[in-house]
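One structure, pasted below without further comment.
A single protein chain has been omitted from the complex, and every remaining protein chain is retained in its original position.
Which chain is which? They are A and B, in the order written, and residues in each are numbered from 1.
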Amino acid sequence: MITKEDVEHIGWLARIEISEQETVEYMEKLNSVLEYFGQLDELPTEDVVPTYHVAEIYNVFREDIVEECLPQETVLANTEYKQDGTFRVPKIG
Amino acid sequence: MVYENPDGIRIGLEIHVQLNKLKTKMFCGCSSDYHNAAPNTHTCPICLGLPGTLPVLNKKAVEAAIKVGLALEGEIAEETQFHRKNYFYPDLPKGFQVTQYDFPIVGKGKVVIEGEDGEHVVGITRAHMEEDPGKLVHIGSIEKSKGVLIDYNRSGMPLIETVTEPDMRSPKEARRFLDKFRNILEYLDVFDGNLEGAMRVDANVSVHWGTRVEVKNISSHKGVERALLYEIMRQKNVIRRGGKITLETRHFDEGRGVTISMRTKEEAEDYRYFREPDLMPMRVTDWIPAIRETLPELPDAKRARFIEQYGITDMHAKALTSKIMLADFHESICAQGVDPKIAATWTADVLLGELNYRDLVIGADVQGYAIICYNQKNPDIVRHIRVNDMVELVTFFAEGKISDRAAVEVIRSILDSKEEKTPLQIIEERGLLKAESDLVTMAVEETIAENEAAVQDYLGGAEKSLNFLVGQVMKKTKGTADAKTARELILKELKG
Partner (left out) sequence: MAKWMSVAQVKEKIIEDSAEEVTARYLEVIGKSKVNGYTKVSEKALEHARRIDSEGHDGPLAGVPIAIKDNISVVGLPNSCGSKILEGYVPPFNAHVIEKLLSAGAVILGKTNMDEFAMGSSTETSYFGPTANPWDLERVPGGSSGGSAAVVAAGEAPFALGSDTGGSVRCPAAFCGVVGLKPTYGAVSRYGVVAYANSLEQVGPLANNVADIAILMDVIAGYDGRDSTSIDSKIEYQKALVDDVKGLKIGVPKEFFGEGIHPDVEKAVWNAIHKYESLGATWEEVSMPNIKYALASYYIIAMSEASSNLARFDGTRYGFRESGENWHAMVSKTRAEGFGTEVKRRILLGTYALSAGYHDKYYLKALKVRTLVKQDFDKALAKVDLLMAPTMPNPAFKIGEKIEDPLTLYLSDVNTCPINLAGVPSVSVPCGLTDGLPIGLQIMGKPFDEPTVLRAAYTFEQNTDYHTKRPPEVA
């Protein structure tokens, strides 16, 4: 079971601000889902290899060949927060 | 002699090196040549992390990583893959860094350095590939920043992070390790250490075999030594006062030469590593034989060969192999038939010293032709030092046509002037050639030294022996000397 503190912690890890009231709501909803996920515990899997990918592909590469970059104005076209060719954000900490 | 390590110092390093010799970034085709470019002009949807984009790995980056692994005598993993390291920071356009986690490409290896007590082995824990984040510029200082400007030109540059065992026992050893490490990488031609941000170092250090402290973000070799000296002193002081060293991360303030505790974050980070689902695992051990073939002679081997082949001192061999471009330069000079020992002296002692004095570093070379140096503080100052010029200079000196002071002056003149003049031009312009009379005097001295019997005969009264001696001087000077002068000089010499 996850606690209010857990919700606050994962909210911080995920950078999603959660209000006091939302914390309780999330806790309840998340716990009901986690409880459902808990059914996997009944399945013994000690000797099972995890499947990260169904496609068993190895060694996919590209050659070291230069391709065209985007023009600076295109790079910055999707934000209004820019300055001297850079993205501008508030101070970090 | 065994180094006792009286303070129980253990230093381990984590070194991030940009594979800036590759033409493109790690996962996209953007040019890696961004160092003098306007911000955000070397980016594409992939390295900007735009939604929907996918990474595809640069094959050359993997080859470079294997090269590095082999040079560090590391194990190359049978199977290797990428992970995502999840954390939020404005320089990270995807909200995660693609890196390697529990399956790094290079496993245990080692580097031998000149330690406090002779050869000392520093263990390599691992080396892995990862992508570089973008670059942040703080408006104002970090502490009182009003905002942050982000340039993603660096984003996605290929990096190799190498982690060492805590095997270094002094800041000096740490610096020597870094010098050696950088040298090896430059030999491998995967890395240009002169470019800004090309190498970044985190160091962990403990005293009295105690708790380790991590010092982050050191950007120069000198910085590492300074940061470690400070940090060791700080830790020893804490312990002396009865305090305890706590596990923490500190930041090195290059300007003030101190380490500062980084404000502990609100909550501990948890990177939630998991396998990057957009990149497939690699099995590349079958590339090893071919890559091994391409490995150049590494610094240690080259140094040993220089001693053997050129008969030069270990000190000269070490200096000349400290940079591959310099080693090539020396070999090109020697290939033209000049005395290798004299050449080594002039390159290793004089030229290197004069370069250092002027903050000039070797930035590039045209193999067999020249090395190109530039001023670290003012990159606009560029000097070409040609192999032929060194050959000419060394030859003049070896033949006694110029004095060593004059030869030094020629080198200084080449380094101090934009005009590209040959040593001969400089020698002529400045009249550095030994005067004719000097040459005759030299020939006289030599003649007297070489013809003991004739000298004795003359002193015993045989006048015609003097004619023989004059003839010898004329021969030595190829007839350029005036016979009368030669005669007078011999007489002067013999009568003291």
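Assume a contact is a pair of C-beta atoms (placed from the backbone, for glycine too) under 8 Å apart; a residue touches a chain by one contact, two chains touch by 3 or more.
Just so it is clear, the model here is predicted, and its values are computed rather than measured.
One of B:Ile15, B:Val148 or B:Val444 touches the chain omitted from the figure, and that residue is B:Val148. Among B:Gly12, B:Pro39, B:Pro55 or B:Gly109, only B:Pro55 touches the chain that is left out of the view. Even with one chain removed from view, subunit B keeps its contact list with that chain: residues 45, 48-57, 84, 86, 88, 90, 93-96, 148, 150, 270, 272-274, 277-280.
Where subunit A meets the missing chain, the touching residues are 2, 6-7, 10-18, 26, 29-30, 32-34, 36-37, 39-41, 43, 45, 48-55, 57, 60, 62, 70, 74-75, 77-79, 81, 87, 89-93.
In this section, only the chains that are shown with their structure count from here on.
Here the CA centre of subunit A is 41 Å from the CA centre of subunit B. Residues of subunit B touching subunit A in their complex: 22-24, 28-31, 38-45, 48, 56-62, 88-90, 136-138, 145-152, 263, 266-267, 270, 272, 275, 277, 279-284. Those residues of subunit A that touch subunit B in the shared complex are 9, 12-13, 15, 52-53, 55, 57-72, 75-76, 83-93.
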